[in-house]
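The other protein chains are all here in position, but one chain of the complex has been omitted.
And then subunit A:
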């Protein structure tokens, strides 16, 4: 700021001449008569004292019906419209990267600026801004672009003004696009509520607004009900109640959706853990790091694609998923062969050893990729969102739900329809008996562990789309995954599904009442209490096999 002012001061002496010149030219050669008229109205800002007078000028500008006034009105609303002290001319001042003085109609920079102190800001308050929005709204109602008309209708809806009803009536009559027409009618209804029109019209308006069912209509109706009497008051309150019911239903739907979305993330993160825990009784503390490896694999794959074949970027996740499965699966296999198989029957020691592995993996990734968050891009088919009623559903969340369910279905197939799955289930239920039947339990263990880790890697691919990819990624999911497994019980994939989804939904339903952190604490406490009732989870294996 200081530097800019000094700079301007230095150039002031040189500035005077071209500035004068610019003005002489501007006034000698007006573009056409209309513009001259508008210009003369704008100049009245220079003499206007106090908000009512400024408002009168704004109304007068609006009355011209000329879209060219929009620039100056917007500038006034933004508080950048200024009067030059010397000659009471009006300009728009822009201070981004040095002072620029713009003509209020053309928007062209005036050749020479002077310093900010030469100008007085035209003051503006919220009442005035509202007037300006109204004026601008009715100006653009006649625009040829339907989107512009829609925006104008929005503006008018948000700033209802009884004076605009006539304009709106005209616009509604001439409107051909149904959506815009609907919006115009809503804007009209909002304006009617504030007008002196007969009660019958107001009741119609209430009915129309009540049909909208969103928050904006609700606040309009509530505001109206507060000041109304008799039938109108009860009608408005009734409409508001109906909207509240609709909103509550949508809120519920939204919570369920968010819950399912969180649940599918938990499902992805936990299902690999559930498999290894169920089959081997091994709590793999490095499970979160497998997820992290999957996410970093996605990052590496994307980097390679960016460097080698940018056209394939939209396919990057489809390439990353099997790669991540292989990478994490290989690490898991190495872990099982190298460490865990020596520790069977000592689950607590396994827990410690895998924790050690997790520390090493974290530090390794930190050394290779650096400690900072890495950015993983979203392919085009995963970005953006669409609306379903009043729900905004993002594509990446939707795809993750689909993906999680797909992974679940594949695992279910593997477990129930393949011989390998049969072996895994046999080992889960009774290891010694399975071994007697000729099942090679060490082989089953190794590949089960690799499978569980590989699934975690795939989960990492999905999680890289919705969160940060950092060396601590796994840590943030590991406790939640444990909770899912402990809650759902082992040895049954359905337990994991139900556990993940119910924890996800529970979390999201508690959040509005308790806040995110307290909600999470409550869930943890509830699980701890739940474990008292069912020490082996929702879907525990029955029979002697699980008794120690």
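Quick note on the criterion: a residue touches a chain if its C-beta (ideal position, glycine included) is under 8 Å from a C-beta of that chain, and two chains touch if they have at least 3 such contacts; residues count from 1.
As a working rule, contacts and distances are computed from a predicted model.
*Asks:* Please identify the absent chain by the protein name in its UniProt record; candidates are "Bb3-type cytochrome oxidase subunit IV", "SDR family oxidoreductase", "Urea ABC transporter permease subunit UrtC" or "Carnitine transport ATP-binding protein OpuCA".
*Replies:* Listed in its UniProt record, the absent chain's protein name reads "Urea ABC transporter permease subunit UrtC".
*Asks:* Of A:352, A:388 or A:437, which one is in contact with the hidden chain?
*Replies:* Counting the whole complex, the residue in contact with the absent chain is A:352.
*Asks:* Among A:110, A:490 or A:505, exactly one should touch the missing chain; which is it?
*Replies:* A:490
*Asks:* Among A:147, A:363, A:383 or A:418, exactly one should touch the missing chain; which is it?
*Replies:* Of the candidates A:147, A:363, A:383 or A:418, A:363 is in touch with the missing chain.
*Asks:* Which one, A:396, A:441 or A:507, makes contact with the chain that was left out?
*Replies:* Once the missing chain is taken into account, the touching residue is A:441.
*Asks:* Can you name the residues of subunit A that touch the chain not displayed here?
*Replies:* Residues 277-283, 285, 339, 341-353, 355-360, 362-364, 366-367, 428, 430-432, 435, 441-442, 475, 479, 482-483, 486, 490, 517-518, 520-521, 524-525, 527-529, 531-533, 535-536, 545-548 of subunit A touch the chain that is not shown.
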